[in-house]
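Excluded from the complex is one protein chain; the other protein chains are retained at their positions.
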Amino acid sequence: MSSIAHFAFPLRVYWEDTDAGGIVFYANYLRFMERGRTEWLRSLGIAQQALRDEIGGMFVVSDTTIKYHRSARLDDALWVTTRILDAGRASITLAQQVLLQGQAHAEVLLAEGTIRIGWVDAISLKPGRIPTAILEKLTS
Amino acid sequence: MSSIAHFAFPLRVYWEDTDAGGIVFYANYLRFMERGRTEWLRSLGIAQQALRDEIGGMFVVSDTTIKYHRSARLDDALWVTTRILDAGRASITLAQQVLLQGQAHAEVLLAEGTIRIGWVDAISLKPGRIPTAILEKLTS
Amino acid sequence: MSSIAHFAFPLRVYWEDTDAGGIVFYANYLRFMERGRTEWLRSLGIAQQALRDEIGGMFVVSDTTIKYHRSARLDDALWVTTRILDAGRASITLAQQVLLQGQAHAEVLLAEGTIRIGWVDAISLKPGRIPTAILEKLTS
Partner (left out) sequence: MSSIAHFAFPLRVYWEDTDAGGIVFYANYLRFMERGRTEWLRSLGIAQQALRDEIGGMFVVSDTTIKYHRSARLDDALWVTTRILDAGRASITLAQQVLLQGQAHAEVLLAEGTIRIGWVDAISLKPGRIPTAILEKLTS
């Protein structure tokens, strides 16, 4: 994949992901990107259920922009990539791509976007600052 | 529709409901039946978010059996019907159908099934008895 | 609602729409907006399954930008609004909002975004021009 540092997570297209157009339903790329972000967080030692249980907070998505270039179909094998564009106390912006797996580094870009996530109290849903310990794990 | 007393709720098939077979993804009939049950409960004065907030409990599904007869497609207008088969303190069993809307009572049965629901504490998820006040609303 | 001409479609939040944060899963606002667009098209005499069967083409989403302001919860009643921002032969851009229904025009904005849709051949998925007859219905 590209030389820019990012995290890549593989996934497969199942019936549940497709629509009557014969392709992946476009809203489901947000689900794919969510899985990619979750595994990227896990790779940095951050488990979201544990965050809620132990710290009482959770990430929430505040902005998404997605461009759709090509369509994936049933049984396609994909990559979801995640890298940080910007990280602050109030929010983090990530760049993500969904690519069709190919031979010899011949991936095809299917969709790409930016996702901004903030932090809220898990009970009150009130916005707060991202805990320093988490921010350090994300940006170190 | 049939002469047996039941609650009927209308819904429409959207892109999100279909799969690459060109028809409604079979798992989504469970979502349709859920909407039908929710509106049936609401028609009896039972709002589930309020149950959680005020009583601290919620219904959970413990068994489902579904038979699929025919397929719905994009833009189809459907009915979801709900009626009680059996009601006890520990669980309630419902019979539900999904039908294609037709002219002059010419509905076509698409899928039918039974759904058994129990009651759990919303925090601990431990099973409990269905509150008497709710059971009375359901069976009166 | 606002004085700008738009189409408003009501919907309800069900269990299927929520996530473990206790709120509507953010990707599902794209599904809500899809339903709103579909009913807006239907109100203009455009049924998408018929388009595929008769003209052999379909709309596809090429860009989405969504801002999330507040969260919807189980049982909330919502509005989805749709209006045209820009319409050309190659694509149409729509502005859509999801609002919490309120009393006395006191709706609360939950999410808003722009959705750009293009036109493709239903079999080959190759992009094409939006048929004139459809474009006229949309913009008349």
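Note that the chains are named A, B and C in the order they appear, and that numbering of residues resets to 1 at the start of each chain.
What we mean here is this: contacts are C-beta pairs under 8 Å (C-beta built on N, C-alpha and C of every residue); 3 or more make two chains touch, one makes a residue touch a chain.
This is a predicted model, so every value here is computed, not measured.
Among the residues C:Ala8, C:Ile23, C:Ile92 or C:Ile130, only C:Ile23 touches the chain that is left out of the figure. When the full complex is taken into account, the listed residue touching the unshown chain is A:Glu34, out of A:Asp19, A:Glu34, A:Asp63 or A:Glu112.
Of the options B:Val61, B:Ile84, B:Val108 or B:Leu135, the residue whose C-beta touches the omitted chain is B:Val61. Residues 21-23, 26-28, 30-31, 34, 58, 60-68, 71, 122, 125 of chain B touch the missing chain (whole complex, contact as defined above). Summarising the interface, chain C meets the missing chain with residues 15-16, 18-23, 25, 27, 73-74. Residue-level contact of chain A with the missing chain is found at 12, 14-16, 31, 34-35, 38-39, 42, 47-50, 52, 73-75.
One rule holds for everything that comes next: only the chains that are shown with their structure count from here on.
Of all chains displayed, C has the C-alpha centre closest to the centre of the whole protein C-alpha set. Of all residue numbers seen at the chain A-chain C contact, over half occur in both copies; the interface is built from largely matching residues.
Separating the centre of chain A from that of chain B, both taken as means of CA atoms, is a distance of 33 Å.
Centres computed as Cα averages put chain B at a distance of 26 Å from chain C. Put simply, the C-alpha centre of chain A and that of chain C have 23 angstrom between them. Residue positions 15-16, 73-74 of chain B each touch two or more of the other chains.
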